[in-house]
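Starting off with a structure, shown below.
One chain of protein is taken out of this complex; the other chains stay put.
Moving on, here comes chain A:
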Amino acid sequence: MSTISQEAVVVRPAAPVPSQDTAVRTSRVARTFIYLVLLLFALFYLLPFAIMVINSVKPLSEITGGNMLALPQDWTIAPWLSAWSTAQIGVEPTGLRPYFLNSILMVVPAVAISTILGALNGYVLTKWRFRGDTILFGLMLFACFIPFQIVLIPMARMLGLMGLAGSTPGLILVHVVYGLGFTTLYFRNYYAAFPTELVRAAMMDGAGFFRIFWRIMLPVSGPIAVVSVIWQFTNIWNDFLFGASFADLDSMPMTVGLNNLVNSSTGVKEYNVHFAGAILAALPTLLVYIVAGRYFVRGLMAGSVKG
């Protein structure tokens, strides 16, 4: 047993009691090794991002003329300003700003609607069970495994029939429908561990379907709502295929805008602007992870362990 080394035993009384819930007390050597490996992986993942950041604050000449890895000699935020508001995208010199706004207008309602519907579905599937509910749930789960490409053509036809083709509401609908399988799965599993007696008690207290949902279920749904929001936000924000297939010029999301920026064929390739644009496109998901990330794992684990 290398984990209970002499050293660890001797050191323990002096060292502060670790607050973390560790199953096994590791020795210093093992600990150092683990941290080294983690550090290496972190570097490995951070390096590309660092290169993007470095090159987005350089004049173009420094990139084309030489070293991608060197720090800039002339620090400049001009590429960022250009990417945001003046860069040529397609035929218009609009920068990414309008696409960013399009994405926000699409993502926020799509995430909100799919999460709320998923919560309602989970609530019904666990607390208002009916004949065939497991089959229905199975079918909804199936939606998680349908590849995007398969639904493109029928979806385009449906959007056309509904008069939503090429519009932000159309994209919202697509993303809500597509995300519902996942959000339902999350909430169903979370609510399955929620005591049904509470719902019965609320029923006897005179609360109806929506009141129970609103007053009893939702207040304890924080962790799983975070999971659902992160999942949906990342997926919808990063989606390219639906955006490219179903959006018009005035509803195009950020991902498509970025692609057009990078592929604009006029003049020289402004790599520094491209880097800045790519970071802009990644920023919101990054933000969501930083703000809510620590609830993510907690939400995923909730219900699997009682306590």
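The rule we apply is simple: a contact is a pair of C-beta atoms (placed from the backbone, for glycine too) under 8 Å apart; a residue touches a chain by one contact, two chains touch by 3 or more; residues count from 1.
Quick note on the criterion: contacts and distances are computed from a predicted model.
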Out of "Polycyclic aromatic hydrocarbon dioxygenase large subunit", "sn-glycerol-3-phosphate ABC transporter ATP-binding protein UgpC", "Decaprenylphosphoryl-beta-D-ribose oxidase" or "Short-chain dehydrogenase", the chain not pictured bears the UniProt name "sn-glycerol-3-phosphate ABC transporter ATP-binding protein UgpC"
Which of A:Pro48, A:Pro147, A:Gly163 or A:Pro219 contacts the chain that the document leaves out: A:Pro219
Touching the absent chain when the full complex is considered, from A:Arg157, A:Arg200 or A:Arg294: A:Arg200
Footprint of the hidden chain on chain A, which residues? 195, 197-198, 200-207, 211, 215-216, 219-220
